[in-house]
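Complex shown without one protein chain; remaining protein chains in place.
Letters A, B, C and D mark the chains in the order given here, with residues in each chain numbered from 1 onward.
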Amino acid sequence: MENVIQQILNGISLGSIYALIALGYTMVYGILRLINFAHGDIYMMGAFLGYFALGLWNFSFPIGLLFAMGGAAVLGIIIERFAYRPLRLAPRISLLITAIGVSFLLENLMVLWVGASPRPFPQKIPLQIYFIGDIVVTNRQIIIVLVSITLMFLLQFIVLKTKVGKAMRAVSFDKETALMMGIDIDKVISLTFAIGSSLAAAAGVLVGLYFNKIDPYMGVMPGLKAFVAAVLGGIGIIPGAMLGGFILGIAEVLVSAFISSTVRDAVAFVILILILLIRPSGILGKYMREKV
Amino acid sequence: MQRFLKVMLLLGIIFSLLIFPLQAAGTIKIGAIFPITGPIATFGISSANGVKMAFEEVNAKGGVLGSKIELILEDDQYKAEEVANAAKKLIERDKVVAILGEVASSMSLVLAPICQASKVVMITPTSTNPRVTLVGDYIFRACFIDDFQGTVMANFVYKTLKLKTSAILVAVTSDYSKGLAQFYKEAYTKLGGKIVVEESYSEGDSDFRAQLTKIKAAKPEFVYLPGYYSDIGPILLQARELGITVPFGGGDGWDSPKLLETAGKAAEGCYFSNHYSPESKDLKVQTFVKNYKKKFGETPDALAALSYDAAMLLVEAIKRAGSSESSKIRDALVSFTKDKPFRGVTGSIYFDQNRNPIKSAVIIEIKGGKQVYKATVKP
Amino acid sequence: MLSVNNLHVYYGGIKALQGINFEVKEKEIVALIGANGAGKTTTLKAISRLVTLTTGDIFFYEINLKKLPPHKVSALGIAHVPEGRRVFANLTVLENLELGAYLCKDKKKIKTNLEFVFSLFPRLRERCKQLAGTLSGGEQQMLAIGRALMSDARLLLLDEPSMGLAPLLVQEIFRVLRKINEEGKTLLLVEQNANMAFSISHRVYVLETGKILMSGPSQEIARNEQVRKAYLGG
Amino acid sequence: MKRNYLLLILIIIFLVYLGRLARGLNPYFYQILVFWGINSILAMSLNLINGFAGQFSIGHAGFMAVGGYFSSALSVYHGERFISLLNFLPLNIAQIVVFFVFLLLGGLFSAILGLIVGIPTLRLKGDYLAIATLGFGEIVRVTILNLDIVGGPRGFPGIPQRTDLSWVIFWFIICLLVIRNIIFSSHGRAIISIREDEIASETMGINTTFYKVLAFIIGAFFAGIAGGLFAHYLMMLHPSSFTFFRSVEILLMIVLGGMGSITGSILGAFILTVLPEALRGFTYLRLVIYSIILIGIMLLRPQGIMGGKEFSPLIIKKIYARVKENENTRSK
Partner (left out) sequence: MRILEVSNLSCAFGGLMAVANLDFYVEEKEILGIIGPNGAGKTTVFNLITGFYPPLRGEIIFKGKNIERLKPYEITRLGIARTFQNPRLFKQLTVMDNVRIAMHKVHNVHILDTLLRGSKFLEEEKIQEEKAREILEFFHLYERRDEIAQNLPYGEQRRLEIARAMATNPILLLLDEPAAGMNPYEAKELINLISYIRDKFNITIILIEHHMEVVMEICERIIVLDYGMKIAEGKPEEIRNNPKVIEAYLGREEESVIS
């Protein structure tokens, strides 16, 4: 029993990271209908930015985290401006291919620059281990969950309560009409990328802290899985991305613990397909009947 | 249609550039195929570094048989079809005399038949699967095959450390890891030890807490963890976090400065089998480690050392053969014997009838943040 | 107030507008009528800069809109009520109206505008918190007009406000439009329902295949035999 | 009518024979041609699903893997037995027959899987379908990783080398003919109409589910065949050849070539086969340049090189016109 609780706790930490990455996916998808395959790599870049900030320049952890988020936001804006914006009117699949190209580019540039071998992440926060009975919780796990949840609430607030959030929702629903309202949609889209990327970067830094290992290919699998999480929860829906992330994280850990870790990657996708078959728009997604 | 023709023309030009070899005379061409991008790029880059350094040293001393060595390095992204393309290109277009590669046994199994068919010598630095060299008489390797290291470690744990229960955590995606684990298990249970739990992970994973939680519950005295250092570091850290205090152990995949960097204190008191100890007094080892550090800014790992040796072995064979003809190199390679072995960084090497090297292993303990020599095991 | 000079718009190879000239004076209601594909919607979109002009100029007072991005046009005080209403279905009625005032920084003004819209369309006040997507067609049209009014624009571009509405609703919408005009707003109206368009507008331009066929005061044009036959079913 | 078949068969025999002659070529060049052919089959089959039926699938590597592994397992575990059963034939003919049958079985197995996967998932639309097929591809890969009988993560060695350029050309032509014949027919128009507007298509009395699944099955079949050809050429299969990125690569071929263009698929396959080879000289920079070229092509020509149009050289057109004329006169 304790074992199960321990595994679920491990799953929540992992899930909160998936959730953070999934949020960016969901936002970009919501606004551009683009599966931004480069998002996983922005998460990786965020981890490296954090690595430089904390390790090389010796920033404190909160500052390092903010630096990584800011840097990734700029990167997100640049990518959108130069790789995606010119293709806004092109077939959607071309945009998708471009996103994959950007993803390759980021990975391989990083391999060139920092090498492919994994690096230890600067352990700025000394590890503390708490025992509750036989169950182990570390201060890092607590930080990860707290930071993720705070960021999610912040995002939810921005999207629901602020003017810019309203503009985001408007742009995601109908770009042309948003233009008629006087909304500068380029700015709104840039901002969406910035926010999504900085969330991914936060996830990257937290992962560095949690797993103490970062490398240029670290974004590939989490990227895919976070997208699965976003779809699971209902893509384009912010609480859905969080829910999906947690479900996926917990399911994966439970599967590795009680079935086999080799089928873990498959489980994410099996869950995905099953959920899509039952609820074609994800758990929280509203099933829109196609207008006839 | 105009544009279409232009595109076709351009592609035609690219294509024809591909087929016609660009010959540069006066050098001995040696190919190398490693996964320097893709999921196991870490290992590929280390291997490539070892090879590059070896040939640069040889060329600095005036080359071999009076000509310089030209290294043609190819990336295969850890994909079978890329290995095949790279091999065909090296053999047919660049006309190399020998190929060094690949890292992984599965990829070496794609490479070997091609080399064998074209009668080009192939030396794989690190592929441990016995099948590789069985493909034909032009295929060699520079590393132990699986059974040796696994058995060595089982003996050491049971007899020297006197630990009677053990857990195994194996990387199922790695031939190497699976092989080691299998032979460790066989030898250990034969000696009377008990494997209390077997868990697995995939290379490149980052969360091992699920498996470790289960291992913790089984309360073993020792955990055998054959795998590569890139995964070992996080595993050790997470294990210690979860409160597993027993020693861990593995094979030459552990040999990297990165391990100590990542794992830090978590690695204290762990053991692994290796080809050599970096603190060995052997001058060859000392200069290799020093030069490598100077050139690449880091201590070499086992892959770099083995690749360096594979390259040097090849050069030595060319010297002995007095020719850069592939068949002569092959003959020279099998002519190394117990009394007249090739002396490399990873030990003295000569080949058995299946072209597997016969060499001894050392056990290393991690103590005070350093690799400390513990024992030597002869085959 | 607004003058359009020699406007050409091409989509790909298709010439949607081939040299259009017209003007709108302050406090006027001007209607553009014509068959489908005549270029009416394109004209409106060209004014709010949603389509690229091939050649030609559009002056709003002294400012040439030609070089401006769409959101700058709105900032000048031109509001566009698009064809098919296009309310933000995923936002509430109130949020839709607030978005209409996106560029307005003056909170007080937003409030008075909101009151004005609610006074015109009391039904919107009742449905304030409802998602716009759940409104009926007529209510959505009211919301679309209300949303445009929120921006405090001087010129309203209305694209087929009567489309797809039941006759009863059409009458109500037009009554409100007249009232808005009386409050001092200028309206440029594109209409299929020529009957209605003639009855409400001061002046009319008749478009056919990207060109202006005739123009003049509504009463006068309505008497034209050709127009009667083609558009008024008489 | 009969003369046309005869002509076609003669052309096929000639082209397949050409594959035998090509053995004299530089083996590197020869190998690239083989991979181009295999990639073309993959691209054309995916194009049927993505480009013509408009069903966004990115799990093609899964079908390729299934076909490849299935036919390879047959060859490895039952190959000798079947060949000895055919001992009344000369050995090389027996080998050809057995290989053909195994390849076909691999394709069929893949097609059956396509049916099983297709019926439930093809109800999904757009990106949801894409992500479900992506999931399918990953599930296949992970399943193979856990199947010890085909070597799991260590790869599956020991597959006899049976594929040569002739085989590739043969299957290439079959795939081309099948897809072309379907597309330019009433069934094909039904498939295309689903892409254009599924609801309208249904209103035209077209059983859209049937045609979506049909396109999916045919695509899966040829992907399976391509997988078998691939396996029996390399003599070794490894799960790393069938990752999500392989699916993406196939998708790239059809997007670069132009969605919904058969010739575009072949062209796209050519580019994606040759480009990485052409960039070999750059070693470490190779993939960086590769990705920049990719992005560049997409930015410059988002609709793909052929942009949905077909390229048929004038001569072929003329021949085609004449054949058609003959048919017309005869049918009158």
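Simple rule for what comes next: a residue touches a chain if its C-beta (ideal position, glycine included) is under 8 Å from a C-beta of that chain, and two chains touch if they have at least 3 such contacts.
Every value quoted in this text rests on a predicted model; they were computed, and no experiment measured them.
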Chain not shown: contacting residue from C:Leu165, C:Leu187 or C:Ile212: C:Leu165
Residue among C:Pro70, C:Gly100 or C:Gly138 touching the omitted chain: C:Gly138
On chain C, residues whose C-beta touches the chain left out of the figure: 14, 34-37, 136-138, 163-169, 171, 192, 194-196, 198-199, 218-219, 222, 228-234
Where the missing chain touches chain D, by residue: 1, 4, 177-178, 181-182, 185-190, 192-193, 196-197, 199-208, 214, 327, 331
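Keep this in mind: only the chains that are shown with their structure count from here on.
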Chain pair, A-B or A-C, that carries the greater number of C-beta contacts: A-B
Where chain C and chain D are represented by their mean Cα positions, the distance between them in whole Å: 53
Inter-chain centre distance, chain A versus chain D - centres from mean C-alpha coordinates, in Å: 34
Sites on chain B at which at least two other chains make contact: 36-39, 172, 202
Junction residues of chain A, two or more chains touched: 108, 111, 260, 262, 265
Pairwise chain contacts under the document criterion: A-B, A-C, A-D, B-D
Chain A residues touching chain B - in the complex, by the definition given at the top: 3, 6-7, 10, 14, 108, 111, 115-120, 127, 129, 131, 136, 138, 207, 211-213, 215-218, 221, 252-254, 256-257, 260-262, 264-265
Interfacial residue positions of chain C with respect to chain A in the complex: 48, 50, 69-71, 73-75, 79-80, 82, 86, 88-91, 95, 98-100, 102-103, 147, 151
Contact set on chain B toward chain D in their complex: 1, 4, 7, 11, 14-15, 17-19, 36-39, 73-75, 77-82, 84-86, 88-89, 91-93, 105-107, 109-110, 113, 118, 129, 131, 172-175, 178, 202
